[in-house]
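Left out: one protein chain. Kept in place: all the others.
== subunit A ==
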Amino acid sequence: MSFVEYGDTIKDGDTAIVFLGHESMFPVKVQHGTVTQTKYGVIRHSTDLIGKKYGSKVTCSKGGWVFILHPTPELWTMNLPHRTQILYSTDISIITMMLELKPGSIVCESGTGSGSLSHALIRTVAPTGHLYTVEFHQQRAEKAREEFREHGVEHLVTVTNQDVCKNGFGVSNVADAVFLDIPSPWEAIGHAKSALKAEGGRICSFSPCIEQVQRTCLAMEEYGFTEINTLEILLRVYNVRTISLQIPDLGKAAEDNSSTGFDSSSPSHQASPCANLQQGTVQFKSGVPLREVVGHTGYLTFATKS
């Protein structure tokens, strides 16, 4: 297993995802002799995990079961230990496409943060591309290096511990794309420009506040970036539910009680046959939006160096 290559069976040293249910999962480092506690009981790595196929159902000691999943950047994003606020897959997907990333791309990123985006970037540029990621917080930089090693992607990424606004990305004229997620991106636009290839490339900056965007756009214009475009992407998730709506009782017409306006032979009625149609229900499938959703993550500003 690695985050850039699928494997079929679970091996010692792998990072696997223990899936307990919707939005209930966690990562686990597979190690001989180790046990993992879940609410359904214990999982013994040597017997329950190692050698089993990814996607297997594993029965825990108390009889409940979980699935063991192959790690992907998307599953990692949902389960990683937060050291900072992170970027989620919806933003990551549009960043990846708008930066035109593909195998072989050279990307610069700052800050590394918790490595949510980093894993997705590495996945996309592998096996011939490279990620140069800059994090000014020493402990975070070190933790990221450790994770990349554990996930089998260290050859695809260079973590530098410095201030991108002062010292840049540590490389020049090599990048196809630059991504910024820092509090004052406008201070790093010059460094971003020199990190990009002479023949051009793409840049993206993520900022939660419009004032940050404003200053970043001005800086981009100043440094000759073109195609400056700011957008925002939001995800709407729907729960699939079978809804039953009761038919109201409007009373009976004095003479004619067969014309209720509803077709009693409709399939939705077969589930609940009732003599008195007026007390029946109509069933249908609906995609129900979540009660509370993310309304804003950040603005994404894209531009081209040409």
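Keep in mind that, in the parts below, contacts are C-beta pairs under 8 Å (C-beta built on N, C-alpha and C of every residue); 3 or more make two chains touch, one makes a residue touch a chain; residues count from 1.
Convention: contacts and distances are computed from a predicted model.
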Chain not present in the shown complex, as UniProt names it (candidates "Ribonuclease H2 subunit B", "tRNA (adenine(58)-N(1))-methyltransferase non-catalytic subunit TRM6", "Sterol-4-alpha-carboxylate 3-dehydrogenase ERG26, decarboxylating" or "Probable cytosolic iron-sulfur protein assembly protein CIAO1 homolog"): "tRNA (adenine(58)-N(1))-methyltransferase non-catalytic subunit TRM6"
Of A:32, A:53 or A:166, the one touching the omitted chain in the full complex: A:53
Among A:100, A:146, A:222 or A:249, residue touching the chain not depicted: A:100
Residue of A:31, A:46 or A:304 touching the missing chain in the full complex: A:304
Subunit A residues touching the omitted chain (full complex): 4-6, 8, 19-24, 40, 53-57, 64-70, 72-74, 85, 88-90, 92-94, 96-98, 100, 102-104, 120, 123-124, 126-128, 197, 199-200, 208-210, 213-214, 217-218, 228-241, 285-288, 290-292, 294, 296-299, 301, 304, 306
